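The structure appears right after this line, and notes come after that.
Presenting chain A:
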Amino acid sequence: MYLVAMAAGFLLILMGLYGALTHRNILRMIVGFTLADSGVHLVLVAVGYLPGRTAPILDSAVPLDEAAQRIIDPVPQALVLTAIVIGLGITALMLAYAYRLFRTRKSLDIAEFTELKW
Partner candidate 1 sequence: MVSAIYIIATGLGAGFLIGLLKDDRKGDAFFLAVAALAAMAWISVSWTLALTAGVAEPQQIITAGVQPPFAINLRMGLAEAGLLSVITLTGLVSAFYLRPALMQLGRRAAAVLVILVMALSGLVLTRDVFNLFVFFELIVIATGGLVLLSNDKRAVAAGFKYLVVSQVISVLLLIGIIFTYHAQGSLNIDDIPAQPMAFTGAGLALFLVLIALVVELKPFPANGWALDIYEAAHPGFSALFSAASATTALYAADKLFAVAGPDWLPLATGLGLISFLGSNILALAQRSDRRLLGYSSVGQIGLVLVVLGQRDILGDAYLYVAGGILITHAIAKAGLFWLSGLVTGRDLADWAVLRANPVLVLAFASFVAMLLGLPPFAGFYAKWDLAHTLVAADRLPVLVLVLIGALIEAGYLFRWFGMAMKRKSAVAFPGFALDKVTAVIIAMVAGWGLGYIWGAAGAHPNLMLATPLAFALLFLVLEPLPAWAKNLLAIAGLLGWVALRYPDYDPLQLVFALVMLAGGAVILLASFHVRGRRLGFYPPAMLMYAGLAMLIDAQTSFQFFAAWEILTLGSYFLILRGQDSEPHALSYILFSLGGAFAILAGFALAAMGIQPFALVNLAAIAEAGLAIAPWVFVLLAVGFMTKTAAIGLHIWLPGAHAEAETDVSPMVSGILLKAGLFGLWLLLIYMGRQTLWGVDLTHVLVWIGALSAFLGAVLAIFQEDAKRLLAYSSISQMGYALFGLALMNHLGWLLALMFVINHFVYKSMLFLAVGGVKERTHTKLMYKMGGLITLMPFTFISVLVGIIAMSGVPPLSGFGGRWVFYNAIMASDLRLPMVLIFITGPIGFLYLFRLIHTIFLGQLKDEHRKLREAPFWIVLPQMLFVAFLIAFAVLPGMMLRRVDAYIATITGDQALTWSGRVITSEFGYWNPIAIAAVIGAIFVLVLALLLAINHNATRVKQFNIVFSAERPYKPQTTHFAWNFFAPYRKALGFLESPVVTTFWGALTDSLHASADFARRIYTGNGQTYALQVVAFVVAVYLIAMGGVS
Partner candidate 2 sequence: MTFEWIQIAYAALTLFIVINYGLIMTAVVRKIGARVGGRYGIPVWQNYIDLVKNFALRSKISHGVMFYLGPVFRLTGGIGLLLFVPTIYGSVMFQNFSFAGDLILALYFIFFGTLGMALGAGESGHPLAAIGVSRGLAQVTAAELPLALAVFAISLQYQTLNITEIVAAQQGSIFNWTLFTNPVATVAAMFAFVGTMMRSPFDVVIAPQEIPIGPPTEYHSAYLALMQTNRVLFPVAKVVIYMNLFFGGATNWAEFSIKVFSIYMVSVLIGVVHPRFRVEQSIRFFLKWGLPVGVLAILMV
Partner candidate 3 sequence: MKDVDKSFRKDTETEIPLREELQPRTVTAPDGQKIEIDPLQDYFCQEPPKVHKQSYLKIVEDFYNWARANSLWILGFGTGCGAIEMRPLMTPRFDAYRYGIQWRPTPRQANLLVISGYLSVKTLKRAIRAYEQMPSPKYVMGLGSCTINGGMYWDSYNTIKKLDEYLPVDLYIAGCMPRPEALLAGFMELKKKIRKGEGEGANKYAENFDWYKANQKSVIKDWDMPDYNW
Partner candidate 4 sequence: MMRDLYDHMKTRYRLGDLTEQRANLAFVDVAQDELRALLVELRDVHGFTHLVLLTAVDWIEEGRFQLTYMVNNRTANLTLGLRVYLDRKSPVGNTIHDLWPTAATYQRELREMFGISFPGSPRVDEEFILEGWTDMPPYRRDFDTLAYSQQTYAERGGRETHDPRDHMQKKLYPEGRP
């Protein structure tokens, strides 16, 4: 199961990157990156998953002394939360940029913004 998730994650990453690198519309690129981000998150979670164990929440269901055997690795879970937040921040920033770019050129084609080159 976690392998499927991981495979799906990688698939999403590739799809996302492909989309971001082939679509010239800036919004589509951002969507592509979001997709890739999601894929990364999925991979992160999948890496931390151990078959047959439960969520790393220390409550009555999982006694503290058994926790090491019963729960999955909590670190990737923590990482993924952080990554999601950061990804959100960056996506927001990109969208803000997209808006500004659109205002300067009335266009969302990435190939239009090449005054800086060479």
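Here is the rule we go by: a residue touches a chain if its C-beta (ideal position, glycine included) is under 8 Å from a C-beta of that chain, and two chains touch if they have at least 3 such contacts; residues count from 1.
Keep in mind how these were chosen: all candidates are chains of the complex that A comes from, given by their letters.
The shown structure was predicted, so the numbers you read here are calculated from the model rather than taken from an experiment.
Asks: Once the contact definition is applied, which of 1, 2, 3 or 4 turns out to touch chain A in the complex?
Replies: Here, the candidate touching chain A is 1.
Asks: Per the contact definition, I'd like the list of chain A residues that touch candidate 1 in the complex.
Replies: For this pair, the touching residues of chain A are 13, 17, 20-21, 24, 26, 29, 33, 36-37, 40, 43-44, 47, 75-76, 79, 82-83, 86, 89-90, 93-94, 97-98, 100-101, 104, 110-111, 113-118.
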